[in-house]
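Contents: one structure, followed by commentary.
What you see is the complex with one protein chain gone and the rest in place.
First chain written, first letter: the chains are A, B and C, and each begins at residue 1.
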Amino acid sequence: MRLSLTPSTEPTDYSFSHQIRTRFAETDAMGVIHHAAYLPYLEEARVALLRHLGQPYHEVRASGTDLVVLEVFVQYRLPLRFDDLVDLHLLAGAVTGTTFQIAYLLTVAAQVRATAVTVHGATDANGRPRRLPRLTGLTQFMEP
Amino acid sequence: MRLSLTPSTEPTDYSFSHQIRTRFAETDAMGVIHHAAYLPYLEEARVALLRHLGQPYHEVRASGTDLVVLEVFVQYRLPLRFDDLVDLHLLAGAVTGTTFQIAYLLTVAAQVRATAVTVHGATDANGRPRRLPRLTGLTQFMEP
Amino acid sequence: MRLSLTPSTEPTDYSFSHQIRTRFAETDAMGVIHHAAYLPYLEEARVALLRHLGQPYHEVRASGTDLVVLEVFVQYRLPLRFDDLVDLHLLAGAVTGTTFQIAYLLTVAAQVRATAVTVHGATDANGRPRRLPRLTGLTQFMEP
Partner (left out) sequence: MRLSLTPSTEPTDYSFSHQIRTRFAETDAMGVIHHAAYLPYLEEARVALLRHLGQPYHEVRASGTDLVVLEVFVQYRLPLRFDDLVDLHLLAGAVTGTTFQIAYLLTVAAQVRATAVTVHGATDANGRPRRLPRLTGLTQFMEP
């Protein structure tokens, strides 16, 4: 297990945020958002962070690098419900030559719903591991 | 609209069948299987049909041809529920030089739940339309 | 088959629009958005229309009525790709005492990508069909 970040439950500890609205298609028979639906939310927020950095993910991919998910951890604290506006707070950290991590806090109207951590590596277009590309500006979204 | 097949509600009118079990992740807050989940069921059954024909879809793709969905129609008659064992009955038809269609009947314990039709074309690996590959044996799964 | 609307490919023929951005999770191995992902897009746009009408879907549901999908038809004209901003144009029509239909046009930067039609009915919380609730204002989003 590489994941080492401990996500804070305090939004001000994070450096970037992105809002999504849950979909009815993402609910399940318990009447809440299914736990698997959170992973695309985290991914959408990462893509928004890269766009914000001026390095849209489709350009990263076009340059021959895929960013792959090596590990994911989610802690579900309170359910998300249909039509919730979810604020995803992100903080990068634990950067090495080949991997970086993102910590996440999910809130709805400032109430904590979930925390998460993802670990990422880079591969070439054939899936072979390679060094991380230079993600200019990512450091300003990192933990101090 | 190209779709021209009219799916029968009689299982014996179909030439191939494939069984799936619904997943909890596919339910929604109404307590039934979400309507979008049916499309991957139809796709899984088409893939099973190609495998049955001795032409697994990954081999069709490896030969440079993608089979794309041009149109889809689903009629939801009675809900599918979590853990249902669904029999998908398939019949090919309306084959031209560039498109073919599949009609579907979905039953659970012989009770009709849904019918569907999909229209397919072929493209090369860059998404450009091309003539259909020879899908040996597909004709035996066609309407008379 | 109940569906009777013919979706126009002219955005000005529609009365409501809603924008979504495609997700990487919705792509498939052909490098485009998987055809099943369109159904949650249509649903998200319907939910946005109800919210715009001042009748959020969670309030419709809380009042004891579920709006169910009876039929869906999608025509895929050109692929959607990762990170596309998709404008979904909607028009209601074919309203009866128990069903209504929505026609959809999907465009990216004004280029037509797909058209669709859905047919809806109402049920009580136990899934039994009932008459449509009064969706105040829906008529102003209908075809003339």
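The rule we apply is simple: a contact is a pair of C-beta atoms (placed from the backbone, for glycine too) under 8 Å apart; a residue touches a chain by one contact, two chains touch by 3 or more.
The model shown is predicted, which means the values in this text are computed figures rather than measured ones.
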Message: Using the touch definition given at the top, which of the shown chains does the missing chain touch?
response: A, B, C
Query: In the complete assembly, which of B:L39, B:L88 or B:L135 touches the absent chain?
result: B:L39
Residues of chain B in contact with the chain not shown: 21, 23-26, 39-40, 43-44, 47, 56-58, 82-83
- request: Considering the whole complex rather than only what is displayed, give the residues of chain C touching the chain that is not shown.
  value: 24-25, 27-29, 31-32, 34, 36, 82
Message: To test your reading of the contact rule: which positions on chain A touch the chain that is missing from view?
response: 1, 3, 29-32, 35-37, 39-40, 43, 61, 66, 68-76, 79, 127
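Operating definition for what follows: only the chains that are shown with their structure count from here on.
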Field: Most centrally placed chain - per-chain CA mean versus overall CA mean
entry: C
Task: Indicate the whole-number Å distance between the mean C-alpha point of chain A and the mean C-alpha point of chain B.
output: 35
Message: If I count partner chains per residue in chain C, which residues reach a count of at least 2?
response: 39-40, 43
